[in-house]
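Here the complex is missing one protein chain, while the rest keep their positions.
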Amino acid sequence: MISKKGIDKVLEGYNQKKLVVCTIGSHSALQIAKGARDEGLSNLLLCNRKNTPFYKSWPVVDVVLTIDSYKDILSEKVQEVLRERNAIIVPHGSFVEYVGAGNILEKLNVPLLGSRVVLEWESDRKKQFQWLKAAGARTPKEFQNPEDIDRLVIVKFPGAKGGADYFLAKDEKDYSTKMIDVNLPDKVKADCMIQEYVVGTRFYPHFFYSPLDDSLQLLGMDIRYESNVDGLSRLPDSFGIEPSYVVTGNIPVVMRESLLPGLMELGRNIVKASKKLFPPGMLGPFCLEMVCTPELEFVCFEVSARIVAGTNVFVNGSPYSALLYDEPMSCGRRISREIKEAAAQDKLKEILY
Amino acid sequence: MISKKGIDKVLEGYNQKKLVVCTIGSHSALQIAKGARDEGLSNLLLCNRKNTPFYKSWPVVDVVLTIDSYKDILSEKVQEVLRERNAIIVPHGSFVEYVGAGNILEKLNVPLLGSRVVLEWESDRKKQFQWLKAAGARTPKEFQNPEDIDRLVIVKFPGAKGGADYFLAKDEKDYSTKMIDVNLPDKVKADCMIQEYVVGTRFYPHFFYSPLDDSLQLLGMDIRYESNVDGLSRLPDSFGIEPSYVVTGNIPVVMRESLLPGLMELGRNIVKASKKLFPPGMLGPFCLEMVCTPELEFVCFEVSARIVAGTNVFVNGSPYSALLYDEPMSCGRRISREIKEAAAQDKLKEILY
Partner (left out) sequence: MISKKGIDKVLEGYNQKKLVVCTIGSHSALQIAKGARDEGLSNLLLCNRKNTPFYKSWPVVDVVLTIDSYKDILSEKVQEVLRERNAIIVPHGSFVEYVGAGNILEKLNVPLLGSRVVLEWESDRKKQFQWLKAAGARTPKEFQNPEDIDRLVIVKFPGAKGGADYFLAKDEKDYSTKMIDVNLPDKVKADCMIQEYVVGTRFYPHFFYSPLDDSLQLLGMDIRYESNVDGLSRLPDSFGIEPSYVVTGNIPVVMRESLLPGLMELGRNIVKASKKLFPPGMLGPFCLEMVCTPELEFVCFEVSARIVAGTNVFVNGSPYSALLYDEPMSCGRRISREIKEAAAQDKLKEILY
């Protein structure tokens, strides 16, 4: 297990005038790279062979370090290179997926923006719900037993391929029939979550919490664009095609302003709850996956405890960031701004774990 | 009734070098505040206790004046404070809803951007349709008697909660059955509007008309994001859930360029008709709620005679405003630009009523 003390020691060896923002070439890496560039920091992307030419082709990328497999990040050799270069790791969704929350916690001895424990909490659906509930967020009703299904539900499976296998069911019979067709190992199938399907408008607000001044910012908001469900809705009937929920992109959106005070309160409660549940809690960027009902209530079905891909919509700033900054402030840039500010205040240890 | 003469007199007492843009903290207040800031004017937001901390937390807001109830704006005490501060009121949707078009007309003795009468016309669906028709806009067919329903209709109710109770009906029987379930006072139910449901793409273009140089601008365009209907469309069948139409957000959009000349002509006709029907007519920002049919015809079902919330999508400018200005010009900023220009030309009386 990587200790905070160990990370602090690594940090003490760093040249704080030559910090390098580092992540894996995927997910929101281009935005993170540009953000570092805009804030006067360097960036370094870890890429597999296949994606190396792609990432090298963008002018915002400073250095590409090619590795055979993303798991190589855990090797002592790569970690040494990163530490020598004064690297600070910014974990994004693909980073967590490729390297593994457990490995990040146990083996990655390089300073990382935000808490490592939070990544473990986010990787476990049950812990996520515990967190959401502790924050007082309304969550969809969960059904432990298929027999109890008394409304429309969505059945979700753990892991990355999840969205493709999710299915809707209106009752136990429907559930059982559709479960047979799911092409996943029995163990994964048994680990499914039967969740009330709440009908409303989806919002994915992008928050940023800074422990430096205990401030919570709203940097943007998007809607996920999922295949095939967002194509299926354009058919007059479904022709027997079952919906799937694989995220393929993101669309910008703003929320009715009268809902924003409640949204910010919810965001604050998420931070507060995280500090109690797993200190130091949630630091830096996070996102609440939610539905807004016709009664204008939020129902949260997920929390992402790091930069989300939906922020890519706002590489050049969002309608919300424009209310906060006179410069175009993406989430990626905000991350580098935080690192810069912390370094200037000699408080890097408060944001790196 | 507030007289133009009275407002002109109030204005004569103002220090025109210290004008303060004022509205209620809701709807598009953050955008309006930033717009004032960008144009070198001050801003002041009237907030209830609950929302005061939220509005104070945004750096673009200069002053928050906390009031117990939005109706307190009508009190002599608050009005005096506003006049002492050289306040110009910018009415938005929530402002009109919370204070009341009638009260604005009768009791609010503070200069206001645009005509007060127009707010009354916008508050009355029948007057809205009279206006739209006078402008030559195609409107959905209305049915006075349920027996006459010969196509898909949407039944709308007056008031803010409207969108939640709207329902679709395909014939009289469907209408009668669904009407029973509507949980509204009989008086409100009797006041419903049975409107042809026109199927097409929705557009909410944001116009700005300036009497200073008789110019009409297109500043942006959005699509309303409504709960639950925009979630319902992602279901393979509706599972018996009825759609509702509560606005929860907005999505940016641009229109096929070959439709823009017709759109601008329609906008001009709306202004022209307003001048005839209720001089001085429509001044400043307005929006036409419309559907574009596959035959590329516009069908207008509503007109908003003030800034709309959809402009929040473009706090930092829109694809259209970028064709008009070299600076990021939101609708909120355009409002303050108008005030500044009018003050510079000593023509404030032509835009404030």
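Order of writing sets the chain letters: A and B. Residues in each chain are counted from 1.
Please note the rule applied: a contact is a pair of C-beta atoms (placed from the backbone, for glycine too) under 8 Å apart; a residue touches a chain by one contact, two chains touch by 3 or more.
Everything quoted here is computed from the prediction, not taken from an experiment.
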item: Of B:S75, B:N103, B:Q130 or B:T293, the residue in touch with the unshown chain; value: B:T293
item: Candidate in contact with the missing chain, chosen from A:I7, A:A29 or A:A305; value: A:A29
item: Residues belonging to chain B that touch the chain removed from view; value: 152, 168, 170, 199-203, 221, 223, 229-230, 232-233, 238, 241-243, 251-261, 264, 291-296, 317, 319-320, 322-324, 328
item: Sites on chain A contacted by the missing partner chain, in the whole complex; value: 26-31, 34, 50-51, 54, 57-60, 94, 163-164, 225-228, 230-237, 239, 241, 244, 246-252, 309, 312-316, 328
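What we mean here is this: only the chains that are shown with their structure count from here on.
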item: Distance between chain centroids, defined by C-alpha means - chain A, chain B (Å); value: 36
